[in-house]
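The complex is shown incomplete by one protein chain, all other protein chains being positioned as in the whole.
On to chain A.
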Amino acid sequence: MNPVMAAIQAAQMQMCMPYMMNYGPVPIPFPMQMAPQFNSSTYDEEEDYSAKEDDEEQRTLFCGNLDEHVTDDILYEIFLQAGPIESVRIPKDGGGRQRNFGFVTYFHLSAVPFALDLFQGLELFQKKVTIKAQAADRPQQRQSNDFSVPSVSSRMRNPFANDVAKGDHGAARHARHTLHDAKPYDRSPKHMNNDARRRSDSAVLDRNRPRTNPFLQNSSGGNRRSEQRNNHHHGQRKLYLRRQLTDSVEQQPTNSTFCLHGKEGRRTISMQNQDLVEYLESCGICQVCQLRYLKARGTEYRDMSKTFQRLNVEHSDEQPLKKPRLGVCPTCLGLFSEDFQRQLVEGILAKDISKYDSDGIVLALCLPMTLQLRQLSMWFALRRKFGCVIDDTNAPDVPIKEAVKLILNPIICAQLKKKNDPNGLMINVDLRHSVEAGEVEKLAKLHKAAFPGKQKRIEISRGLLEKQYQPARIKADLFEEYLPIPPTAVDEQLQLKSIVLTGPLVCVAGRYRKLSRELSHTPWVLHGQRMMEDSIEELIIHSVAPHFSESQEKIIFMSSGREDVDVRCLGKGRPFALEIPDAMCSTLSRQLALQMEQAVDRSGKVSVRNLQVVPREELLHIKTGEEQKRKFYRALCTMKEPVTVDILQKLQISESFVIQQKTPIRVLHRRPLLTRPRTIYSLKARVQRGQPNVLIIDLVTQAGMYIKELVHGEFGRTTPSLASIIGKPIDIQALDVVGIDLDWPAEVDNAIAVEGEAIVESTVNSK
């Protein structure tokens, strides 16, 4: 079973909610699909919906104490049980490592108390997740409506259970985020530069963030009660616009008036699609961007003239000829121009893309910050022109990053004959523009003026821009002191700064046996000096890596525990895995795997088997539940006097017992002093014929036990110890690991499989 799904199901089982045992897609009502009539009996619920834009914090759950293996996807799938989710976010630290907490933002306020109740005691990867309402600490004006929990029966009811009937299933499908639609994995947790990381982060965010569409179905006339409701939420003038973009038969015939509802008869503020486009055109905005401001969806960018037609927008014939010559579109700086697309494709083709065998690609653009500033400037301009029809917290356009996915991604994929795959080859494109430096400088000054309280050397990042810079938080006049409204046209379009290809992260797993008692696990360096020539890590990497990667430095070797330098590992061996970032190749034939295994075997020190490529999720087998794993050992022990039958009998134990072990002195200088309880499952002692003071003891113990200290007791610091059990000194001379109870990775005998593969190949050839 997919381990991610397994984790999710385990979490569900643990919650013991009967309806959850039957795991299936949870219907997600389209949040905007609210009943047009205002009805006092459903007041509270309606208010929840209408409030959604402004109270993100109140709709957000904080999840703490997350295991490092908890991904956005896992959080999404689990927390979806309490209602539709707007976004999921696990922040990363400066080094790109995932933090141990995350945020889940629901569409609906009412999901928050339900989720708090439902997920109480949730454990993921054996760690109890702390769940709090993000806004819990703040004063709650709306408390009576949002957070009070009226009765037990309603507490346990999914507040969205009723939404199935009125929910828009098409929208539900759109908003649903599946595991298959996963983010590109971090290519390498250690070595990736921050820029590339930021890009992949933003890709995740975008994918998780459903389109917030302020255009709601409503009757053009509106009604008094809705108006009252709007006024009720003062300062939150919502835009109820009528829009007909889809071909749905159920919808009303097209009337292309965008109209602030409720004011009809007195003062009508209206914005025709045609007005909007004409204004944009006058600002030199390109047609793609015009469609962005018309909130066009996926395929609507393909045949633009058809889309304009459907939206009842006409371009006069002369305009397209004249206007584009005036300059580059001030909002996208030519990003969506055909000329730029051509440059981008040429740039990518000039790279050594054939080196990578990946069928999938993912485009990661790093855009200059000025692009974001220019969207904001246009936003201000539209508000000046059309007034409060334009919301002050929800951008009036389809964000550039999303538009890149809708427009550029398919073009690049088609040109390269690759499919879009978040786990495929990452094409990192860095873009620059000549106005960037100057405008960012002005932004820095604007920032000081706009947020004078926050002078703690905050670096102005793209994330900060996205969050803080919107008309609701910054006054247009202040903005205009530093930067023009609307954005000015430029002569030059965006230029390619660099294109870097990053291959996918490939994981190779297997089991190793260690035959040498003079071999360290990883390179052993003391005071800058190599203490031993080889290491298990190097022996394996040297044989496996060249097939996948040109450089071996960034490969991470991990295993299910490790043994001391002087300990052998026999039996079926110890599971291990290599994380290979920027891999050129993502598959491994069994024949090649066998050759790699044989190459390692030739060292005579380490032997490898079951070598195979595995999905990255499976690596959590190595890292999780370490303390639950059993380990099998054989120890060569000696006594000062001949062993007696009584001693042998004391060392035959088939029932498990717990010992207390202090951190061994040999590691105490670098580890904390702790006393750990550890379980011994069984003991079996035998004596060497002809050497009555030599004992061979087989032990089955919980992982994490220090066996050498268990035998001699280390001055009484491990109790009981074998020495204290027999009441006599006993020492250990040699130790072998003979088994690790982890059935992973799958047993693959590459030697046998090669014959099968040869047959398959020959049949392919004979066709």
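We adopt the following convention: a residue touches a chain if its C-beta (ideal position, glycine included) is under 8 Å from a C-beta of that chain, and two chains touch if they have at least 3 such contacts; residues count from 1.
The criterion applied here is as follows: contacts and distances are computed from a predicted model.
This figure omits one chain of the complex; the name its UniProt record holds, of "Protein RMD5 homolog", "Protein Abitram", "Trm112p-domain-containing protein" or "Serine palmitoyltransferase 1", is "Protein Abitram".
Residue A:E714 is the one among A:E563, A:E579 or A:E714 that touches the chain missing from this view.
Summarising the interface, chain A meets the missing chain with residues 513, 515, 517, 570-571, 601-602, 604, 607, 634-636, 638, 645, 648, 662, 665-673, 685-689, 691-692, 694, 696, 712-716, 729, 731, 733-734, 736.
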